[in-house]
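If you scroll down you'll find the structure; I have some questions about it.
Rather than the whole complex, this shows some of its chains in their spots.
Per-chain residue numbering starts at 1, and chain names A, B, C and D are given in the order in which the chains are listed.
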Amino acid sequence: MNEGAQNIKRPIAVLQRSINKPVRVRLKNSEEYRGNMVNIDAYMNVFLEDAAEYDDKGDMVTNYGRVVIRGNNVLFVLIEDTLKI
Amino acid sequence: MNEGAQNIKRPIAVLQRSINKPVRVRLKNSEEYRGNMVNIDAYMNVFLEDAAEYDDKGDMVTNYGRVVIRGNNVLFVLIEDTLKI
Amino acid sequence: MNEGAQNIKRPIAVLQRSINKPVRVRLKNSEEYRGNMVNIDAYMNVFLEDAAEYDDKGDMVTNYGRVVIRGNNVLFVLIEDTLKI
Amino acid sequence: MNEGAQNIKRPIAVLQRSINKPVRVRLKNSEEYRGNMVNIDAYMNVFLEDAAEYDDKGDMVTNYGRVVIRGNNVLFVLIEDTLKI
């Protein structure tokens, strides 16, 4: 596989090509936010629209609207759509 | 979508275009501060006017006036206004 | 509003124009120090004169005189004076 | 052994030559994620496909699909295949 094919699979690059898709953002403190990922930067600061907090049973706890989550709190970002990248 | 259209949606850029709007700043220690966001920098240091601390029921705990919150304490910044960016 | 008008409202710039004013420095460990802010740098290292620690009822616990607080401990800096910046 | 032979054994280089292999990612909070490592960067941000969380008995807890784990949460990455590098 050539270098270019690898670069577009870099973790941050994958996230940045997933904008405008639904994501789940799991935090270090175990909280989970779901929403539409409007944008994300290299530090993993995430801008979500239609964001809501969910508990560990998958029930919505609070609706937040538009939030920017500071990247250093992030444990992982799960990309909801099922298409291959 | 072109590159310029993406750049103005970067998380920090979105926050910096939201100055003079009401925001909620949730901290890692679960405290929440609300106020008018006079300014914010790339590290997410936030300058709030008419700032007050709120408990998790949404009741005001303490009124602080003007505070600068150090960015590394921030969990997320919620932009209160309901207009699309 | 022009760029220059924005720059002087940057969080660190606001703090640096507030020197020689009374401030409250809330730390991550919940301690609060009050005093006259002689100087502050971009990392939020703060040099206070007439510094004292206060408990959460607003009573003075200990008088310290002149202290330099290391910036990474800071939760927020509250500017006591009531003038608009 | 010459310098070139050493460089390809650098920890990050070894991980980057292990892409498309099954890995286990143990986190600081003791959680373990297994999946196919599509990519990993120098900060150890990891992009996993077919990712699932496992408990400490080796049973699957939750299936996540595609996730990007932020590198600063990682304790170690275990390379599952048994071939010598």
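A few notes on this one:
By definition in this document, contacts are C-beta pairs under 8 Å (C-beta built on N, C-alpha and C of every residue); 3 or more make two chains touch, one makes a residue touch a chain.
For clarity, every value in this text was computed on a predicted model and none was experimentally measured.
For this homomeric complex the structure file specifies 7 copies in total, of which 4 are displayed in place.
Note that only the chains that are shown with their structure count from here on.
Between chain B and chain C, the centres computed from C-alpha atoms are 19 Å apart. Chain C and chain D have Cα centroids separated by 43 Å. Looking at chain C, no residue sits in touch with two or more other chains. Across the interface of their complex, chain A is touched by residues 6, 9-12, 14-15, 28, 44, 71-72, 74-80, 82, 85 of chain B.
Contact residues on chain A toward chain B in their complex (touch as defined above): 19, 27, 29, 33, 38-41, 45-47, 64-70, 72-73.
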